[in-house]
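Only one protein chain is missing from this complex, and each of the others stays in its spot.
Residue numbering begins at 1 within each chain, and the chains themselves are lettered A and B in the order written.
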Amino acid sequence: MKAAPFDYVAPDSVEAAVDCLAENVGDAMVLAGGQTLMPLLALRMSQPTVLVDINRIEALQGVTRGDGATRIGAVTRQADALTDRTIADHAPGIPKALRFVGHYQTRNRGTVGGSIALGEPAAELPCTALTLGAKIEARSVRGTRLIDAEDFYLGPYTNALESDELVTAVLFPDLPHGTITLAHEVARRPGDFALVGLICALTIHGGTFHAARIGWFGMGQTPLRSLETERSLVGERVSGIDLADVARMAVSETDPADDHHATAAYRRTVGERVFRRAVSQALESA
Amino acid sequence: MSEHRIELTVDGEQIAATVEARTSLGDFLREECGRTGVHLGCEHGVCGACTVIVDGRAVRSCLMLAVQADGVQVTTAQGLAAPDGALSPVQQAMHDEYALQCGFCTPGVVMTLTALTAGEARPTEAEVRAALSGHLCRCTGYQGMLRVARRLSGANG
Partner (left out) sequence: MNDTSLIPAARFVGQRIPRKEDRRLVTGNGAFTDDVAVPGMLFAAFTRSPIARGRIARLDVQAAGEVAGVRAVYTGADLRRLNINFHQLYAPDADASHLWPLADGRVAYVGDPIAVVVADSRAIAEDAAALVEVEYETEDPVITLDQARALAKPIHPQMGAKSAGEAATPADPGLAEVFANAAHVVVGTIRHQRQAHSPMEPRGVLAQPKGSGELTVWLSCQSPHMAARYLSVAFNRPAHSIRVVSKDVGGAFGLKTQPWREEVAVIAGALLLGKPVKWTEDRLENLTSANQAREQEITVRLALDADAMLLAADLEYYTNIGAYPHMAGANSLAMAMFPGPYKLPRLGFTAKAYYSNTVGEAPYRGPWMMESLARETMLDVAARQIGIDPLELRRRNLITKADQPFTMVSGFVLDRITPRETLELAVEKIDVAAFRKEQAAARAQGRYLGLGFAVYAEPTTMAMGGPLSTEAAQIQIEPTGKVTAVVSTHSQGHGTETTMGQVIADTLGVPFDDVTVLEDDSSRGGFGAGAGGSRQAVAGGGAARRASGMLKEKVKTIAAHLLNASPETVEIEMGMVKVAGAEEMTTPLAKIASAAYFETERLPPGMEPGLTTQYRYRPPPIVFSNASHACVCEVDRDTGVVKVLRWVASEDCGVMINPGVVEGQIAGGVVQGIGGVLMEEIGYDEMGNPTAVTFKDYLLPTIADVPEIEYCHLVTPGENEGGFKGVGEGGAIIGPPTMVNAVADALAPFGARVLDLPLTPPKLLALMDNTEISSNGAAP
């Protein structure tokens, strides 16, 4: 399984990287952590003409704060994000999801930005971005723009980026005071793709849901949120809801499919149960 | 296809070479650096047999390009024993606990364990087991590795 031939460039600045992407529109692919792209190259399922390695761009590293958000550079390694104090303090939902991502070895190279840009439907980080209301910072020769995560995932492995745009950072806004986050997944073995994955951010003030964000992975063509269920919870007393009903409603808004590992029916059934178990545990310990 | 000049250190040895863009670090180590102890079990990042340490981190060498390794320090299982031949603590533990049979997955396991135990703090047994879940072994049923996890974490047997 040796990759088909390609040219390789490793720009040391964002400007150089986007220039290269603009010059090679349609033929170039971005190499971040490589944990997903390298197997695709080896299997010859992807055959770019140019591989643009962004790992040497310092501006893409690091975690900073500003404007009520935590800005994670695209090339921040998953292992580093898992232990980063700033992220732990201001976006605790992220390490909760990260501990399910891949393995110890793959987290040493895999990046936050790379995973979020790729948008695997059964991956944790794209759903985390979607659920926590992240904004994806994208750069091209035409400039910089911020794309809301809820506008970012268009289909399986298809996102809102132009073909010459580069994800430079992902910004996670501070969640309101009183928000609890949870991440849970069912997988065959640790590090496997999720059969069913759930990420929630529930804001509770005085025993009442002030806001709710319910995100799923492995339950559709993209990560997705149960928007109607979220709306239905706002204003409800936490003690007054029937979790079974909420779970059913939340799952009814998903769109799982059959594959080699599980059926859609399985995913829906287990999704409801995972929701009930995970949310009730989170509410109890809140 | 582009070619690139790289310079890196492998097991303390300075290496300079020209590599094709598409050559993986694993292939480069095996074929150009004599590190045939780096084993390719799947070339898609699941089995872990190709794991090496790059700048202090355990990584899958099949998922890095050789050209990306310019300027780095790589350690493989062939670089761990002492000059007098004494096995490293991880290698000794694997040997003592019957943690290998055919030896094909072994160098990768050794490198993960080496990276985990490199720091001041001992990893917990759970951390070692979690890291070892990134390695596939078909021979041992992981029994010896479970014992090694206990031993390296300092937990009682």
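Simple rule for what comes next: contacts are C-beta pairs under 8 Å (C-beta built on N, C-alpha and C of every residue); 3 or more make two chains touch, one makes a residue touch a chain.
All values reported here derive from a predicted model rather than from experimental measurement.
Although it is not drawn here, the omitted chain touches the following shown chains in the complete assembly: A, B.
Among B:G71, B:G141 or B:G154, only B:G141 touches the chain left out of the display. Summary of contacts with the chain left out: across B:I6, B:L25 or B:C47, the touching residue is B:C47. Among the residues B:I6, B:L25, B:V54 or B:A77, only B:A77 touches the chain that is left out of the figure. Not every partner is drawn; the one left out touches chain B at residues 20, 22-23, 30, 35-44, 46-47, 49, 76-78, 80-81, 87, 91, 94-96, 98, 100-107, 110, 129-130, 132-133, 135-146.
For chain A, the list of residues touching the undisplayed chain reads 1-5, 39, 43-44, 186, 188-190, 192-193, 195, 260-263, 265-266, 269-270, 273-274, 277.
We adopt the following convention: only the chains that are shown with their structure count from here on.
Centroids of chain A and chain B (each the mean of its C-alpha atoms) stand 29 Å apart. Interface residues of chain B, counted against chain A in their complex, comprise 1-2, 4, 20-22, 24, 27, 43-45, 48, 51, 57-60, 62-65, 67-68, 112, 116, 130-131, 133-134. The part of chain A that touches chain B in the complex is made up of residues 1-10, 31, 34-35, 38-39, 41-43, 51, 53, 55, 79, 102-106, 108-109, 189-191.
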